[in-house]
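Presented below is the structure to which this report refers.
Yeah, one chain of the complex is gone here, protein chain that is, but the others are all in their spots.
Let's look at chain A:
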């Protein structure tokens, strides 16, 4: 065994306050208040850092914590119904098999104390861990051999990760246990996956995981997240980030035509928008890179993570669309030069996670029709398109000559005009229309 210290994270003790609060027990009111009075939420984040004023936060929390208690009791019943022994105080490590019912429960929120285990379980973490026993410890043993560039980048970010959170910065002046765990996880992951190494934003993802599980599990979650949710997003050239932006833009066009039309009106969204991502598109870079940490209030991010880890990468897009859907009434009447500010500030006001999740998952909403297969095909389309463009691009110049542009468009038409490629997709008809338009234009040009 390595001499890796016991993990700093311990969900059981972290959520002690919360665990005592069952409706039958007396004193629940006062206990709920203790959490608030410290000016911190139950995860140790400063509430004042959450961009809503304390009073508004308290009013919301008063309601929401009741909801959480109700949900917890339902989860206990669900577990029992499925033959798992569980009560309010237990920390289950296994959960029922996937089902429509379980999915509904997940979307309504996993109990906070169970989150670490549940996320890990739903991501098939236990299998990975048991197949790779000792791997993390081996990495830990040689983590100092990581290259200088990555070591330095990690060191720069350790103390800039949740400095407002009591577990990361206990104001003692000494390094907290959590920072130690974070350093090891980030170094080990960088060693394990040299194609990514260390990328800024991994500090926040790993940091938030560490609040809910130990560092070995956090390590495996990072591995799984990059296979399942954030393919190529954190690689050296960050190509995946641009691809995600492109896919999101196509999703806007299909699912939020109003928002899309406003964007087109304000921004120079030309036919190259998948390559030269328009300015409004770049506001969402961090949404993908940090899986919404720092973008939305903490409880809202956690509810999103419940869905992300139970489901697949389409959830990232559904959530992004959901945020824009909630923002749409304001978006359409905001002057151009204030749109960036709106995109940045609005998400922070989504204090009640249910507001967002309803938009994303309620059957009535078109966003809930967005399917994984659609995202997959859409991604491939964007990847191919960008690759083709790059091949044509001049070494030192971003601009294509007209001729090259035409060639690219024609190739695009050949490739993507074939109905079999995009058959059955919701954005098919629009795309066809667009392609038809391009075809007419290009014939004109010749």
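The rule is simple: a contact is a pair of C-beta atoms (placed from the backbone, for glycine too) under 8 Å apart; a residue touches a chain by one contact, two chains touch by 3 or more; residues count from 1.
As a working rule, contacts and distances are computed from a predicted model.
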Query = Absent chain per UniProt: "Tubulin epsilon 1", "Electron transfer flavoprotein subunit beta", "Cytochrome c oxidase subunit 6b-1" or "GTPase, similar to Ypt51p and Ypt53p and to mammalian rab5"?
reply = "GTPase, similar to Ypt51p and Ypt53p and to mammalian rab5"
Request  = Have a look at A:117, A:203, A:259 or A:300 and name the one touching the chain we're not showing.
outcome  = A:203
Ask   = Just one of A:279, A:352, A:365 or A:384 touches the chain that is missing; which is it?
value = A:279
Request  = Tell me which residue among A:65, A:181 or A:290 touches the hidden chain in the full complex.
outcome  = A:290
Key: Hidden-chain contact residue, picked from the options A:157, A:215, A:272 or A:299   = A:157
Inquiry  = Using the document's contact rule, name the residues of chain A that touch the chain not shown here.
reply    = 149, 153, 156-157, 160-164, 169, 199-201, 203-204, 235-239, 241-242, 276-277, 279, 281-283, 285-286, 289-290, 294, 337, 340-341, 344, 396, 398
